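For this depiction, one protein chain was excluded, whereas all remaining protein chains were kept in their positions.
Chain naming follows the written order as A, B, C, D and E, and within any one chain the residues start at number 1.
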Amino acid sequence: MQTHLAKRVEITIEQVMLNRLTDALEKADVTGWSVLPVQGGSGRSGTWSREGQVSRGTGMVQVVCLVRPEKLDQLLDAAFSVVKRHIGVVCVTDAQVLRAERF
Amino acid sequence: MQTHLAKRVEITIEQVMLNRLTDALEKADVTGWSVLPVQGGSGRSGTWSREGQVSRGTGMVQVVCLVRPEKLDQLLDAAFSVVKRHIGVVCVTDAQVLRAERF
Amino acid sequence: MQTHLAKRVEITIEQVMLNRLTDALEKADVTGWSVLPVQGGSGRSGTWSREGQVSRGTGMVQVVCLVRPEKLDQLLDAAFSVVKRHIGVVCVTDAQVLRAERF
Amino acid sequence: MLDLALANLLSPIVLSFVLGVGAALARSDLSVPEAVAKGISIYLLFAIGFKGGVSLAEHGIDLTLGLSLLAGVVLSFILPLIGFVVLRVLSGMSRTDAAAVAGHYGSISIVTFVAATTVLVDAGISSEGYMVAVAAAMEAPAILAALWLISKGSDETDMSADLWREILLNGSIVLLLGAFAIGIATGSDGLARIESFIVSPFQGVLCIFLLDMGLIAGRGLRQAGVLDRGAIAFGLLMPLIGAAAGLIAALVIGLSTGGTMLLMTLSASASYIAVPAAMRVAVPQANPSIYLTLSLAVTFPFNLVLGIPLYLTIAQTLVGS
Amino acid sequence: MLDLALANLLSPIVLSFVLGVGAALARSDLSVPEAVAKGISIYLLFAIGFKGGVSLAEHGIDLTLGLSLLAGVVLSFILPLIGFVVLRVLSGMSRTDAAAVAGHYGSISIVTFVAATTVLVDAGISSEGYMVAVAAAMEAPAILAALWLISKGSDETDMSADLWREILLNGSIVLLLGAFAIGIATGSDGLARIESFIVSPFQGVLCIFLLDMGLIAGRGLRQAGVLDRGAIAFGLLMPLIGAAAGLIAALVIGLSTGGTMLLMTLSASASYIAVPAAMRVAVPQANPSIYLTLSLAVTFPFNLVLGIPLYLTIAQTLVGS
Partner (left out) sequence: MLDLALANLLSPIVLSFVLGVGAALARSDLSVPEAVAKGISIYLLFAIGFKGGVSLAEHGIDLTLGLSLLAGVVLSFILPLIGFVVLRVLSGMSRTDAAAVAGHYGSISIVTFVAATTVLVDAGISSEGYMVAVAAAMEAPAILAALWLISKGSDETDMSADLWREILLNGSIVLLLGAFAIGIATGSDGLARIESFIVSPFQGVLCIFLLDMGLIAGRGLRQAGVLDRGAIAFGLLMPLIGAAAGLIAALVIGLSTGGTMLLMTLSASASYIAVPAAMRVAVPQANPSIYLTLSLAVTFPFNLVLGIPLYLTIAQTLVGS
């Protein structure tokens, strides 16, 4: 089956920042993403879990974006502008997608 | 630690189509997958979120399959037959797995 | 945007084993991970779904760790020691990350 | 009528809905978790089904039971055909979209039904317990009609035995009919045992559910751009056409005032659970934003706020109160 | 007895369970969200624990309290040993699987216990409030017995201080005993304040929970292929053996009719929460489908539908009503 090169970008970020991130993505002309719930984790600021959250609103989510390789830099700039001062992790992998016209 | 080449296929699809997809996977002799909930997203058909879903049943899920490289085409054909006329995104990455006998 | 090589390790494991896995990760000096809920799946031990779980505690989760390449073996050893006798799948992909100092 | 409309407007139920709409339009982050909303809808379906069954067990089977079920099935099948024609005249929608929308109006909205029964209870008007079964019977035929309309155009639809099983064994229908059967089996003895769960707190729980419906409808309204003017007109006109059809059927069968009002409400209401799910599977090319927005952000509020008191007034006038 | 069985069968609680089983067997998509089911089980544990505590506070500590706890611990440890032997005779299961299954039957099912207390309340029969504490005491020893059985075969098990902490501080046990303690501390004054939360709607909430249990049991039945005939026979026989053992203990201790019936029920019921979780950690090589299906799709329905009225009849006959 015919596949096309793409980049898979996975951004783990605080729920309260989600709207700001997706706004930035839209401005950077990235129109497709999926948001996955994260139920816990650990990092430099310690360990947390959704059910142990003091303020239930401050959990994290994972935003997965598939983009054409040439759009990657634009996307990373947009994501970084939001993630910069905030907790968050950005991870890029090479991928193949079906139906390239969608990205 | 000894690892083995594999393909990681990630299919984002409407919840209502999940059973049809997994049936197709089974027919294509793919026996291992995990289903992750998706809590929102954006694409050509607009932005949605699970809590803002009018019909709560029509959210999306992400199906992750790890398969041996030689099974990839079979898998993609099966997935594509379901995804074709429906909303959905398919993404393949190269991966390494432990315990190859499981795939 | 400057990115750095990293490994993305995805461990799918029973919820009851999660604490044991993260303890092992911590001992292996891996300090960052995110836990994603898994709502169902299929494997050699059959098909299951979270809502159809007899014992709601025995669902699965996916632990995603981003690490520097040189830490991979350490991580896999730690993960394998827990996954070995238990249900579970480990998958590694090459990735690029922003802000390497975090990993 | 004006009094009734005002009283209805000032009920906690309707105001909770209005609060939800307002919060969503103002883009507040107020939201009801998906699991809680699903839990509440399980509660409402169980309670309404059970109470219907108990009422049937107490009042015995009416001669009109069979006729009412038949009327429900026929209305559910015919209303989409009427709706389709009206929609093609009023709006510029594609044939497929129009058929998908029309299908929703043959089927029913169980919350609208629940709200209507609450108004009846408050007004002290009794109704046939089996109307719950009529509601269940009206889910599926509308889907059939919509798919028939679509397949008549050259568009492909994806029908299968699997889909029919899913439609007929849809969780809401099974729960509603199951609870109805349990109500019949256990009668008022059974009711006595669980009354303080399914009767006393009912209206309060309904408030929270309508708050959530309001939030969803409000979010829908923010995207109302997908609807042209003709479509919106349809969303307000079609419930009246449905109610009229329901009224005629009720008069022919000879239902009570309460039963008449409920059959009108069922006919006037549009599905937003069973039909959308079936449409996503069978007709993925139809745009879900159109039918969901119309059903939930236009017709549902109309029925809740104006339709229900109107239907009650008409029923009282024509059948007697 | 027949009357009682019939009355039990026609209670909304049992019928809700039957509805769930039917819906699952028919492959309806009806489901109760995981969070809602967990929320309801928190409610049930809190309510049953609290009421037990209040009843203890009111009736004072019985001389039999210590004996009952002891009996619970002993039963919980011994029943797996008996079950293991029976299972090895009846079924072709591996030693490890047999030991894991047997462990479940020493431990208890709190919903079965709750359903039994509901039957007692309906029948106006009082019981010792501390039976709730006995239930909690019966969780852990059975796990110990199962692990001992397994370690006697050459199979490795994965025991650790961590696991013991997890078992003993299992959320369900902590909540049950914690609520029990709160009930003792606040007594009937405390009960009066929250009565309309934990008493009046109790049976109704239980219906929804049993609907969910039915859905799960029904899905389990669809996979009943994992069980051989001998295993199924065990699932029906073992509760009777357990009940008999519980009965003897109750007669020796001198419990009331209600208490006797509850100790029989506890002994007859099989765990499906604490033990499976412990088994997954300690004995991952044992097949969870076998013990979960047996406990939930065979023994639980048996106890709910037939066992409970049977145990009550026996208790009434032997202790007096």
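Keep this in mind: a contact is a pair of C-beta atoms (placed from the backbone, for glycine too) under 8 Å apart; a residue touches a chain by one contact, two chains touch by 3 or more.
These numbers were taken from a predicted model, which means no experiment stands behind them.
The chain not shown here makes contact, within the complete complex, with A, D, E.
From the set D:169, D:208 or D:305, the residue in touch with the chain omitted from the display is D:208, counting the whole complex. Check E:42, E:67, E:237 or E:251 against the missing chain and you find that the one touching it is E:42. Checked against the full complex, the one of E:163, E:198 or E:270 touching the unshown chain is E:198.
Not every partner is drawn; the one left out touches chain E at residues 33-36, 38-39, 42-43, 46, 50, 165-166, 169-172, 174-175, 178-179, 181-182, 185-186, 190, 193-194, 196-198, 200-201. Chain D residues in contact with the hidden partner, per the touch definition given at the top, are 10-12, 15-16, 19, 22-23, 26-36, 39, 122, 196, 200-205, 207-208, 211. In the full complex, chain A touches the hidden chain at residues 14, 16-17, 20, 45-46, 50-58, 85-87.
Note that in this section only the chains that are shown with their structure count from here on.
With steps allowed only between chains in touch, the distance from chain C over to chain D comes to 2. When the CA atoms of chain A are superposed on those of chain B, the rotation angle is 120 degrees to the nearest 5.
Each chain gets a centre from the mean of its Cα atoms; the one farthest from the centre of chain B is E.
Two copies of one chain, chain B and chain C, touch each other, and the residues they use overlap weakly: the shared fraction of interface numbers falls below half.
Centres computed as Cα averages put chain B at a distance of 34 Å from chain D. With each centre defined as the average position of its C-alpha atoms, the distance from chain A to chain C rounds to 18 Å. Annotation for chain A: residues 36-37, 93-94 touch two or more other chains.
Multi-chain contact residues of chain D (touching two or more other chains): 33-34, 38.
Working note: touching chain pairs come out as A-B, A-C, B-C, B-D, C-E, D-E.
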